[in-house]
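Here the structure comes first, spelled out in structure tokens, and everything after it is commentary.
Removed from the display is one protein chain of the complex; every other protein chain stays in position.
For subunit A:
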Amino acid sequence: MPATDYQGSSVPFTSLGRSILSLRREQIHSMEGQSEASSQELELEAFQRKVSDCFHELSASVVSNGDDLLSVAWTRRLLDAFISCQEDFRAILFNNRGHILRPPMDRIVGEFFERSVKALDVCNAIRDGLELIRQWKKHLEIVLTALDSNQRALGEGHFRRAKKALTDLTIGMLDEKDSGSVLQHRNRSFGRNNVGRDPRQLGHFRSLSWSVSRNWSAARQLQSIANNLTPPRGNEIMATNGLAVAVFTMNSILLFVMWALVAAIPCQDRGLHVHFSVPRQFTWAVPILLLHDRIMDESKKRERRNSNGLLKEIHQIEKCARHLTELADSVHFPLTEEREAEVRQGVHDLAQVCDALKVGLNPLERQVRDVFHRILRSRTEGLDSLNRGQGPD
């Protein structure tokens, strides 16, 4: 998502601090000698400000606390921001329904709705991903039960139980393509050969299948949302009374939010390399580009490169699970006090992640669903007014 210089515009974007809209207004005013901004212009400016504020807030919390990025709580705030902007945008479309019927607005809005549909599939894929995390959480809960701190004493049996759950978790967290080899090493308590069995059996360990077809790809879906997404040209802005800017803004938010969700949550064929150009002249571009860079940086970190989701809690699960696995592999019985304290600490950390997931996953899933419904409602309304408007009379 590199920042690009604004090109092909008849409106010069020389002043970084000024919004495109006020610039345009000044131009018109200087031509027509008006002094009052129309309510439509005010509405569009308020929208720019709103988007800007929302994303500044999101990026500020990340800057002040790097741990916040892509945590369940932060992701929920991101979706809140999206929903809030989406509602404002929907109001703009409704208030300007006369305008959106005329070219080039009809085309611009039509393209926006096409992108929306693609986002709906991303929402559904994310819902599957959240369910997958929920499955992982179950293995974690078994670990917590096995190594429960209320336990009288931690014995070999408890560790064996925890280790088994951790192994199941590891398999569950692997990408499908890697899971075969691990399965062959999986211990069964009695003689039964897993090798050469129906690959469907993998499902028992993979713990979840996606609701989309096998060839569906989140990366491709993002690319197709990003396709041909370019800032409006100066003449388009003029011809649409600035509405094209609002649509571009919403398009960009849509793309960014979907991209961030795919970055955070496991889904089929994740991939973050999406070309997205936002001119820095838009006030909201700065925080969005900052967040984008932070997320990209995170994805490049060595310990996260093979992760199937950048959600902070997933990372914590991985860390806790690895730590506890190492501990479980190295303990001798009876436990030394030092070791026991170490285990208790590991369990405590794990319990915290579990709690965060317990508190956050359901609301997050509801929110993703809400985003789905709202995108859809706005699209339906928009298409309705586009349809109604076309005609000889």
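What we mean here is this: a residue touches a chain if its C-beta (ideal position, glycine included) is under 8 Å from a C-beta of that chain, and two chains touch if they have at least 3 such contacts; residues count from 1.
We adopt the following convention: contacts and distances are computed from a predicted model.
The complex includes a chain that is not drawn, and of the options "Golgin subfamily A member 7/ERF4 domain-containing protein", "Urocortin", "Exocyst subunit Exo70 family protein" or "Histidine-containing phosphotransfer protein" the UniProt name matching it is "Exocyst subunit Exo70 family protein".
Per the touch definition above, the residue from A:Ile142, A:Ala219, A:Leu290 or A:Val331 contacting the chain not shown is A:Ile142.
When the full complex is taken into account, the listed residue touching the unshown chain is A:Ser213, out of A:Ser39, A:Ser64, A:Ser213 or A:Ser330. Taking the whole complex into account, subunit A touches the unshown chain at residues 117-118, 120-121, 124, 127, 131, 138-139, 141-142, 145, 152-153, 155-158, 160-161, 164-165, 188-192, 197-198, 200-201, 203-205, 207-214, 216, 221, 373, 376, 380, 384-385, 387-388, 390-393.
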